[in-house]
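All protein chains but one are shown at their positions in the complex.
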Amino acid sequence: MTAPTAAPAVDADASLARFEELIAAGETIEPRDWMPDGYRRMLVRQIAQHAHSEIIGMQPEGAWLTRAPSLHRKSVLLAKVQDEAGHGLYLYSAAETLGVDRADLLDALHHGRQRASATFNHPALTWADTGAIAWLTDGAAVINQAPLCRTSYGPYARAMRRVCQEEAFHVRQGYDLMRALCEGTPEQREMAQDAVDRWWLPAVALMFGPPDTEAGGDARTAALGAAVSRRALAWGIKRHTNDELRQRFVDTCVPQAERLGLTLPDPAIRWNEERGHYDFTPVDWDTYREALGDDTHWARQRVAHRRAAHEDGTWVREAAAAYAARTDDTARGEDG
Amino acid sequence: MSAAAREGAPASWEVFLRARRGLAHQHVGSVRAVDPDAALAAARDLYTRRGDPLSLWVVRSDAVHAASPDEHDPYFAGARHKPYRHPEHFAPLTEKGTEGDHHT
């Protein structure tokens, strides 16, 4: 249920042993089970960040709802932006089973104490961006999120199963949108290539998190990333390293881009027979850190937009709360 | 801003959906809403965007009375030690095992 009271740890050692036993057996942890504080905190942080990313992620595509070039594409984009709102709400609902309040999570987003994925700290400059975002960043999300359908925390896993089913539509429609552009006029094709040039790096770098293996980055970076990932893997929150998933993403995208006749903007991409994977330029830690910075126009703009919508709506939410309080009183009066 | 008007601050409602005929209502998650009508509308928009669901319930989360985890054993331990409630406890009705049972 939504507001759990944590089970009192009568015997902390026994509780921890029981928790680890469940994790080892691949069972899910449910809201009223005892869980280590670190596990709860890591989940709240990860689920909230994911929820915030869905909500902030509505903005770049939402900006094109009024300009979609056909009524079919307009309907599809509406359905997609709607799903993003829905995914944010599923995830806030899951986070609340851990004893946090979604109002506090939204406050944290609005006031910079929690973040959304930096992927969306980039502008959607043309119509083709809506296709590139869906194909590449949602494609990355599906690869990232598919293992989370089996994550150890039950409500999160169940929310993610819903999310993943719906994300599959997002990727397909994005690819379909790009294909239409690639089969269109030279100007449409040019717009498609430009969008891919701008969205490839945000997808490949930012959707998967920092490098966390030696293969993915320099030793120092890898060590930093690996420490975080180790914990999440041990608890069954994560199932794969960031770099494993990143490789899977590149391997998926390269043939798709070839079919579209688009070039992914990384000259190092080539098939490596020995590894059985595509090689690509490792994610540069400094570039990564820079993209995460709050001091870019778009990092500020995304949160400012969200905060402005929230503040503009204050009087509406106050009205709803006042109306509910009044009708509650009336109902009670009639009962008595 | 009043506390109640913070986004996400209204009461929590558990949402139960009968996704298709033949299924019981299943818990699908929760919504925040100021009253039952708003909760149903929010649940409809959130949990029924696909498929052809048959019915939707919302129940105020604080109205759900649940056995607490430290009561787990008194509530549920008894069930574990009564194997004779399961057909597998007994000799099969035919050579083929359970296939000869009337209801299988």
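By letter and in written order, the chains are A and B; residue numbering begins at 1 in each of them.
The rule is simple: contacts are C-beta pairs under 8 Å (C-beta built on N, C-alpha and C of every residue); 3 or more make two chains touch, one makes a residue touch a chain.
The rule is short, and it goes like this: contacts and distances are computed from a predicted model.
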{"item": "Protein name (UniProt record) of the chain left out of view, among \"Ring-1,2-phenylacetyl-CoA epoxidase subunit PaaC\", \"Sulfate transport system permease protein CysT\", \"Amino acid ABC transporter ATP-binding protein\" or \"Sarcosine oxidase, delta subunit family\"", "value": "\"Ring-1,2-phenylacetyl-CoA epoxidase subunit PaaC\""}
{"item": "Of A:Ala48, A:Ala68 or A:Ile237, the one touching the omitted chain in the full complex", "value": "A:Ala68"}
{"item": "Sole contact to the chain not displayed, among A:Ser15, A:Gln59 or A:Gln247", "value": "A:Gln59"}
{"item": "Residue numbers in subunit A that touch the chain omitted from display", "value": "55, 58-59, 62-63, 65-75, 78-79, 81-82, 85-86, 88-89, 127, 180, 183-185, 187-188, 191, 305-306, 308-309, 312-323, 326-327"}
{"item": "Residue numbers in subunit B that touch the chain omitted from display", "value": "7-8, 31-34, 37-38, 41-42, 44-46, 49"}
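We adopt the following convention: only the chains that are shown with their structure count from here on.
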{"item": "Separation of mean Cα positions, subunit B and subunit A [Å, integer]", "value": "27"}
{"item": "Residues of subunit A that touch subunit B when the two form their complex", "value": "1-3, 5, 7-8, 10, 32-34, 79, 82-83, 86, 89-90, 92-94, 96, 101-103, 105-107, 155, 158-159, 166, 310, 313-314, 317-318, 320-321, 323-325, 327-328"}
{"item": "Of all residues in subunit B, those that touch subunit A in their complex", "value": "1-2, 4-12, 14, 29-32, 34-35, 38, 45-46, 49-50, 61-62, 64, 66, 68-70"}
